[in-house]
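Pasting a structure here, questions to come.
The other protein chains are all here in position, but one chain of the complex has been omitted.
The letters A, B and C name the chains in turn, as written, and every chain counts its residues from 1.
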Amino acid sequence: MAQPLLEASGFRKSFNGVAALRLGQFTLMPGSVHALCGGNGAGKSTFLKILMGIHHRDAGRLLRNGAEVTFDNPSQALDNGISIIEQELSPVPAMTVAENIYLGREPVGLFGRIAFREMNNRAQDLLDGFHFGIRADTLMMDLTVAQTQLVEIAKALSYDAEVIIMDEPTSALGEAEADQLFAAIAMLKARGKGVIYVSHRLSEIFGICDSYTVFRDGAFVETGALADIDKDRLIQLVVGRPLTEEFVKDNTPGDDTLLSVQGLAADRGVRDVSFSVRRGEILALYGLMGSGRTEIFDRLFGLSGQTAGQIMIDGAPVTITTPRHAIDAGLAYVTEDRKRSGLVLTGDVRDNLCLATLDRMGVGPVMNTRAEGRAAARMIEVLNIRTASDRLSVSHLSGGNQQKVVLGKWFLTEPRILLLDEPTRGVDVGAKREIYRVMSDFARAGGAVVMVSSETDEVLGMADRVVVMRDGRVAGELDRAAMSAEQLLHLAV
Amino acid sequence: QDAPLKIGMAAYGLNAEFMQLWSAAGAKHPAVQSGMVELTVFDGRYDALVQQDQFETMITQGFDAIVFAPMDVEAGATAVQLAVDAGIPVVGSNARVNSDQLTAYVGSNDVEAGYLEAKAVLDKMGCQGAVVIIEGPIGQSGEIQRGEGNEQALAECPDVQILERQTGNWSRAEAQALMENWLTSHGDAITGVIGQNDEMALGAIEAIKAAGMDVSDFAIAGVDGVTDALNAVKTGQMASILQDGEAQALGSIDVAIKAVRPDYEPMSGIWEQYPDMPWNDGASKEYNVPWTPVTLENVDALLAGRQ
Amino acid sequence: MGTASRMAPALQRYGILIALAVLCIVLSVVSENFLTSRNIINVLRQTSINGILAVGMTFVILTRGIDLSVGSVVALVGVVSASFATTSAAGVAGAPYMPLIPVAVGLLTGMAVGSVSGIAVARFSVPAFVATLGMLSAARGLTLIYAGGRPIPALTDGYRWIGTGDIGGIPVPIILFGLVFAVAHFVLTRTRFGRHVYAVGGNPHAAKVSGLPVRRIRFAVYAISGALAGVAGMILAARTGSALPQAGVAYELDAIAAVVIGGTSLAGGIGRVSGTVIGALLIGVMNNGLDLLGVESYYQQVIKGALIVAAVMLDRSRKTED
Partner (left out) sequence: MGTASRMAPALQRYGILIALAVLCIVLSVVSENFLTSRNIINVLRQTSINGILAVGMTFVILTRGIDLSVGSVVALVGVVSASFATTSAAGVAGAPYMPLIPVAVGLLTGMAVGSVSGIAVARFSVPAFVATLGMLSAARGLTLIYAGGRPIPALTDGYRWIGTGDIGGIPVPIILFGLVFAVAHFVLTRTRFGRHVYAVGGNPHAAKVSGLPVRRIRFAVYAISGALAGVAGMILAARTGSALPQAGVAYELDAIAAVVIGGTSLAGGIGRVSGTVIGALLIGVMNNGLDLLGVESYYQQVIKGALIVAAVMLDRSRKTED
């Protein structure tokens, strides 16, 4: 048998006395794609960051090609042929795509001058090679989240490393882009590289990975070949108990329209969009990356300037120019970019959960801390948020748990209409099911849900009706009976 | 009638009362009021380089003469040189500058003031006890020269102990904190306070009051004769030596006009007011505006002049 | 960066408290006068002005802002309010305690000046540094114009009581400082507005999406800082006995220093007024101690600089790395 590229054992790491990782163990063989599975907060990212030298382990051994190593910082890991796509996107916003990709490795010419043209060309070739359709000289801050993710993928691959760590690289991607990534992964595998792949989308794992390792509660549980395991058992390993059907759906759409949108136009290329949602209905907005779904939500929620169109709630026209208006009108909006527009990272879990409902939790201007605590506790329980306490800084939560905090914040506003932009991004199977349950319950209680999702399965599983967007316009509408993966894709492209 | 003379008054900084009085006096000069002189006041913002920049501005604009209260003894010399090279006479006023290019200097001898104020303190103490000295910003000519005068007076009372000397940066608030802390560390050992200006002496008085002590148990003096100090003298809390900034300003304008118009006769009243300072046909290199110790007799008149 | 520095507040508060404690212990060993009740009162009184400014500054910095104008506002409010409290102006023989009109005028003036900065920042998106630097200059100019470059002397006893009076032996400035701290602490930790301040500083965009009135909050913190600078200005004028137009120069630096030493992040969203108060006390104790020891003024400056850095270093070194 070949020498493993990486062999980690006994990794431990705690933050301020709380163990995030108790027993990290992992072996990566050349020419393999190895899935690292586990629920939110299982310690996957922590483990990977230690491999990369971003965090320092408290204990454990790491062998690289059989030799013991320790990385004090990422540049040592890079030198050792390891690169990473981090879960949290980390662009340098004011720099170009090419500069971001070659940061620290810029080609230089005379007088230490960076050879910008060469760098741009190289970056463009790289991006084109993956069919990512991004210009190398655009500024990172002008990219969408998905495009930023693609750049980070291109960057990690550009190191030509032997070991490539991918921590939820597809959570922000549409399926088309994800397929590009999978093609690239297949190529890496063929070239004998090792890929560590983290995703909460089981279909991906079964589609592209060879082997799996499961962590639970910071500890190694099991490793093996994916050929020897089925979906249900993997879910059981991850969640710790058997879980049956993935989607929970027992709402039935009512008859009266709750929200209707006529001729909506918004800043970035969204034109003449009309649709409506009924009480008790879950409506999906489907479309490819950049088809304008987020833009519609922003417009509905008063985040992009008033352009054109009419919004009616319960048959009455409403004017929404600020989020406050939207909230007062009974809307809630779980944004797709939780770091930028969802969370106050300097605050703790309770602060964030209560942020949109501060008005209701006080006597006059004085806050009722007990009410805040109760509200937070309720959401932590309902959504099963894994946190040491509601006073822990949200920045210390795992990605999936952060997503749940954002959801919890909006559930607390007891809205009538939920706008969900990729609500299950980065959420583990167990929690996804919880979120679906909440959505379904919410609709059943008479609310309306509008959900943006790039996951066909999710749309098919949850939506009563789907509006398909293409290039900022409505391309078609399908009801539950007519929905199929082919139909959706057919309308979207 | 000739075009009015353009004279610039370069103050080292206008945020405090003394320079304000000095610069405001310029506008009261008869030659200015009659339109013979057009006066522009420049605020040096307590920065020697800013003053030099303003000299360049005046040169560009073709000023006829400059009255100069420099921020710094040494750096001022360069500014003077620039003006003189451009053929513009410069009259020093209020503060010294280490240059032989000045047409004249109209000011008061800070060494003398330092001596007088220290003497006032020591006299009240009967040449016995212990003093603290609150100094100006270290290195400024006022601090150096008044300090020298302080030393001269102290040398005459060898029994008097100097407990502390520290800068209060001409600031009342800083001096007040300083004095509060000294009263803590020395208790009632301190019997005299020499403030190198009035503001700092006033700060010391407030500190003494705040400590619940009796101001009349202390001998306190300052220099300048700012309004608050005049009031304090009136109530017997301190001694002050009046520096006649107005006279310095008026006198220097006279000298400056004379340097441009050789047939000019002085128009301000200060030459009569201070017979000890002869006009000497504008030919003296140095005009020494006398200090006036503020006393119970003259204080009301002085206060009236401030309204 | 991230994780570790966010853990800061808790550890930091104790870190800097330890630095303060060490400094106090050293001083009480080398100077027998340090730990006398009289000196402690001195330190507190001397700290009160910077402390009050720093509390206002904490609000501003928590929203990612900065207020460079406080020193000038101290002077402006001093002269404006004092002009209503001179023995001649009072005319009606000046009530002996709490002169309401001058105090009200002072508070309003401070708040008005702060509001102007607040509008520039909140409404016109002028960077706080620029808006308040402009105000630093403008307010100083207005002060000098208003006062004609002269001090405003002869304040009524009632007004002076703010700076020199005491209640049950505790000087009024200290009481005001304590009050300002207590109210600010309550507001920041217990009221909705306080929550808003933290959220706006931590992530203004997320705050906006959550329906908070981001602009109004930004505006309000400058008004608060201005009003507190007004309080400080009146204490200063009352303490020094006349309102000096040149008062308060560079006070902003000490106020910001107290805030930052106290563990509040200039990046916003993290910090506590209790830390600020400790920071202000650290500065106050240092100034007092060096004077008590009779350290020469040049050396004082070097030692002060080194001590500030050392205190914060001690504090930061207690945190886990990057």
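The criterion applied here is as follows: contacts are C-beta pairs under 8 Å (C-beta built on N, C-alpha and C of every residue); 3 or more make two chains touch, one makes a residue touch a chain.
Everything numeric here is computed off the predicted structure, so don't read it as measured data.
A.B. asks: Using the touch definition up top, pick the residue from A:Ala59, A:Val108 or A:Ala183 that touches the left-out chain.
C.D. replies: A:Val108
A.B. asks: Which is it among A:Arg340, A:Arg378 or A:Arg437 that touches the chain not included here?
C.D. replies: Residue touching the absent chain, from the options given: A:Arg340.
A.B. asks: Just name the one of C:Val130, C:Ile167 or C:Ala182 that touches the chain not displayed here.
C.D. replies: Answering carefully, the residue with contact to the hidden chain is C:Val130.
A.B. asks: One chain is left out of this view; which of A:Leu78, A:Leu234 or A:Leu478 touches it in the full complex?
C.D. replies: In the complete complex, the chain left out is touched by residue A:Leu78.
A.B. asks: Go through subunit C and note every residue touching the omitted chain.
C.D. replies: So the residues of subunit C touching the missing chain come out as 1-2, 5, 64, 68, 120, 124-127, 129-131, 133-142, 144-145, 149, 204-205, 208, 214, 250, 253, 256-257, 260-261, 265-267, 297-309, 312-313, 316-317, 319, 322.
A.B. asks: Suppose we count only contacts with the excluded chain; which residues of subunit A make the list?
C.D. replies: 52, 54, 73-75, 78-79, 84, 86, 90-95, 99-100, 103-104, 106, 108, 111-114, 139, 141-142, 340-341
A.B. asks: Give me the subunit B residues in contact with the hidden chain, please.
C.D. replies: Per the touch rule, subunit B residues meeting the hidden chain are 14, 40-43, 46-49, 52-54, 56-57, 60-61, 72-75, 77-78, 81, 98, 137-140, 144.
Rule of thumb we're sticking to: only the chains that are shown with their structure count from here on.
A.B. asks: Classify the inter-chain contact topology: is it line, ring, star, complete, or other?
C.D. replies: Contact pattern: an open line, chains touching in sequence.
A.B. asks: Could you work out how far the Cα centre of subunit A sits from that of subunit C, in whole Å?
C.D. replies: The mean C-alpha positions of subunit A and subunit C differ by 43 Å.
A.B. asks: At least two partner chains per residue is the criterion; list those residues in subunit B.
C.D. replies: In subunit B, nothing touches at least two other chains.
A.B. asks: Among all residues of subunit C, which ones touch two or more of the remaining chains?
C.D. replies: As it turns out, subunit C has no residue touching two or more other chains.
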